[in-house]
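One structure coming up, written as structure tokens, with questions to follow.
Here the complex is missing one protein chain, while the rest keep their positions.
Chain naming follows the written order as A, B and C, and within any one chain the residues start at number 1.
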Amino acid sequence: MSGINQRAIQKSVEVLSNKRVGSYHHMVFAVGEMAARVVPGNFVAISVGGPSSNLILRRAFAVYRASDRGQYGGTIELVIAPHGSGSKWLAERDIHDRIDMVGPLGTNFGIPKDPVNALLVGGGYGSAPLFGLAEILKNRGCRVDMILGASTAGKIYAPLEGKRSVSSLHLTTEDGSAGAKGRVTDLMVGLIERHQVDIIYSCGPMAMLEAVDKVAMSHQLMHQCAVEESMACGIGVCMTCVIPIRDESGTIKMSRSCIDGPVVDGSKVVWGSSRKIPEGTWGAP
Amino acid sequence: MSGINQRAIQKSVEVLSNKRVGSYHHMVFAVGEMAARVVPGNFVAISVGGPSSNLILRRAFAVYRASDRGQYGGTIELVIAPHGSGSKWLAERDIHDRIDMVGPLGTNFGIPKDPVNALLVGGGYGSAPLFGLAEILKNRGCRVDMILGASTAGKIYAPLEGKRSVSSLHLTTEDGSAGAKGRVTDLMVGLIERHQVDIIYSCGPMAMLEAVDKVAMSHQLMHQCAVEESMACGIGVCMTCVIPIRDESGTIKMSRSCIDGPVVDGSKVVWGSSRKIPEGTWGAP
Amino acid sequence: MSDFKAFDFRTRFGTKHFPSPIFTASGCAGYGRELSQFFDLGELGAVVTKSIAVKPRSGRPTPRMAETPSGMLNSIGLQGPGIDDFLEHDIPWLQKSGARTIVSISGESIEEYASLARRLRSVTGLSGIEVNISCPNVENRGLVFACDPIASRSVVEAVRRNIGGELPIIVKLSPDVTDIVAIAREVVDAGADGLALINTVLGMVIDIDARRPKLAGITGGLSGPAIRPIAVRAIYQVHSALPNIPILGMGGVASGRDALELVFAGASGISIGTATFGNPTAAIVVKTELENLLKERGFTSFTEAIGAAHER
Partner (left out) sequence: MSDFKAFDFRTRFGTKHFPSPIFTASGCAGYGRELSQFFDLGELGAVVTKSIAVKPRSGRPTPRMAETPSGMLNSIGLQGPGIDDFLEHDIPWLQKSGARTIVSISGESIEEYASLARRLRSVTGLSGIEVNISCPNVENRGLVFACDPIASRSVVEAVRRNIGGELPIIVKLSPDVTDIVAIAREVVDAGADGLALINTVLGMVIDIDARRPKLAGITGGLSGPAIRPIAVRAIYQVHSALPNIPILGMGGVASGRDALELVFAGASGISIGTATFGNPTAAIVVKTELENLLKERGFTSFTEAIGAAHER
């Protein structure tokens, strides 16, 4: 065993429920022993399209919640945005349908030993993995403030049960249809100062993560973010999902966001590197 | 307008029912005005696999029955043998699902003006188009005897309502699980002589049609058969479905079984020509 | 999204203008009759007819096709009635039907291409000739013309010499070559007004029960969505090398989005082939979707969009 993917298993799992919530589908799957292996930040990879599908690659989805007790045994919950053919196919599954799932995959959010003040920032369905994280932080005695942003109200995912574990929840939308009109970063500084935030956790589109990281940097705060790169395999064998990351020695390496991520240290990411290899990257042409 | 495909229309049709009958599925579709255009022998072409399917070609199915009155308006009934990915997908459709259908396509069985004695011979699902034919012949005052054969009982399709329109129905199976053990041709000569048969109609696998044609020849009987060649388009544009047929002048031409067939004059077919072009075919290399 | 600002959908190959950039693909629309039941052929830029030879051809034995993942193999062997019969029965019908017509020709020798060009020279009302050079050259060990720059050039020179006048010559290339740009340069140099890209990709399916090739012809031509990325690449490469030569693009186009990919890569027109087998009205669906996609993106004419993916 190599350690890589070591908690992952492959399983045909049953759809227990599929509910529309705003622009998303909240889906629950009976996954048995897979549930107990999940830590917040992990994702699962799902085959889509059925037997004679022309979609040959799995689709990655962050785990929203996992619970290993309950009447159906272990369950995993996902928040699905119907985007293209694959995610639409998944969002159309009915109760009792079975799908093939591999997981849990990837890195997870690091949890500080001592109680700290944490700010969680999510964009769109990027809020999904943050609620499970909030619950854990809360139980560790941390103060947890949360900012969720999206283009419009329907794209903010903030379920009641999730809200319970946060001390304060703030919303922003670009069209002002919910919460403050604007972006998540508009609210960050205020909250950071008001609550003496020690650490920032974020998940959402790359552009948002980059903006969040700027703020974190300017306040010298730790920032753990879950990145989202196109993935062909999700298990580290294809090298399609890479992002440039500085290692301890400061060398920039194209690292696989499926196994060295999705959760990475924001300060180590070389942002804005789509369509280019950053200067001085290890082995750059 | 050219005359070719002139009765064909394309329509999204609803599945009204889907019942298993032996090894087959009997399916009913609400097709509106398409039904009134169908004559026995015609087939329809159906897209399979759904939106992101890797199956790009339509599947051809002979019409079992078509009726233009009734509570759902025009309906078409098919008998589907789950064979490969496409037919299995179709056989799995539920009531209210919609599928895309083009039809009616192809030639039809010729109906004699005067009452005659007809022998109808079907193999496997090849019986499907024969029942509609039998009904018409019966109403024209013909005597209609029918032989249906298959490898085993489950593969004989002979519904009650169908039997009503035949004077006698005889079954053969290769394993003897229903009717006489053997092949349809074993019973033909006896029936031809007993009932002074004037014309033979047949539908089934190519090998069976060839054997039936031998018997028809030896008794100088007219023989109309519905052939089954792999079809890519079903509408005459691809040239994949050809079989060698003698025209009036005696010239052998590779003719499209989707528009010059599926129903052809058995005596004009050059049998056993799979994987070869018969000597003297028009334009042979 | 579709607004009502006038949109100019015209395109051009050589001297000829076409009201629509959507064409049929040779061998996927017969000689027009079969499709006329499903839509008005006048809606097309032109009907590109099944490649016609000098003499009648029976084509290859069956099985002639095999479905493959998101594609199909065919081995028809250019079945057809020969040029005489074609000119007598099919061209007149097409002209009555109101369809514009591009005649695809195929030969087994330079002389056959030349004589086909001579026969077509006298025909009035044609919109162009598509020269299918993906055919074995009997005078050179059956080597396919399209795989040899010199043979390709000679075919085009022979057609150019014999067709006379200003009828556009569109030469159809095979993707089964090491350097498609080199072949493109040769045929353009020899007088081609446009290029058709791509013909089918050589492929094969084995029947694992019969333990032999599924097709009687052993190998066949792969077409359909499976080859679209190969078509886009070929069109992009040739358009970068020869930006002023109009390209009739084809290969797995089944939707307006597919068509737009080929147009942005450099196609001045789109031929619909295999998609018609899955949907008799595919050409019309693609036409409507493409027009809407272009309008949504603020284009006021089709020609503005040609090669747009090269700009950055």
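Just so it is clear, a contact is a pair of C-beta atoms (placed from the backbone, for glycine too) under 8 Å apart; a residue touches a chain by one contact, two chains touch by 3 or more.
Predicted, not measured: the structure shown is a model, and the values here were computed from it.
Trainee: Shown chains touched by the missing chain?
Mentor: A, B, C
Trainee: Looking at C:G30, C:G80 or C:G203, which makes contact with the chain not pictured?
Mentor: Considering the complete complex, C:G203 is the one touching the chain left out.
Trainee: One chain isn't shown here. Among C:S20, C:T68 or C:S154, which residue touches it?
Mentor: Residue touching the absent chain, from the options given: C:T68.
Trainee: Of the residues C:P92, C:P229 or C:P243, which one touches the chain left out of the display?
Mentor: C:P229
Trainee: Please identify, in ascending order, the residues of chain C that touch the omitted chain?
Mentor: 68-71, 73, 147, 176-179, 201-206, 208, 211-213, 219-220, 222, 224-230, 232-233, 236, 252, 257, 260-261, 264-265, 293, 308-309, 311-312
Trainee: Which parts of chain A are in contact with the chain that was left out?
Mentor: Residues 1-6, 8, 10, 47, 54-58, 100, 102, 229-230, 232-243, 253-254, 259, 273-277, 281-285 of chain A touch the chain that is not shown.
Trainee: Please output the residues of chain B touching the missing chain, sorted low to high.
Mentor: Missing-chain contacts on chain B: residues 54.
We adopt the following convention: only the chains that are shown with their structure count from here on.
Trainee: With centres defined by CA atoms only, which chain is the most remote from chain C?
Mentor: The most remote chain is A.
Trainee: So the centre of each chain is just the mean of its C-alpha atoms; given that, what is the distance between chain A and chain B in Å?
Mentor: Between these chains, centre-to-centre, one finds 56 Å.
Trainee: Find the geometric centre of each of chain A and chain C from their Cα atoms only, then give the gap between the two centres in Å, rounded to an integer.
Mentor: Chain centres of chain A and chain C, defined by C-alpha means, are spaced 47 Å apart.
Trainee: Compute the distance, rounded to whole Å, between the mean C-alpha positions of chain B and chain C.
Mentor: About 35 Å separates the centre of chain B from that of chain C.
Trainee: By the touch rule stated above, which residues of chain C touch at least two different other chains?
Mentor: If we look for residues of chain C contacting two or more partner chains, we find 69-70, 225.
Trainee: Out of chain B, which residues touch more than one other chain, so two or more?
Mentor: 54-55
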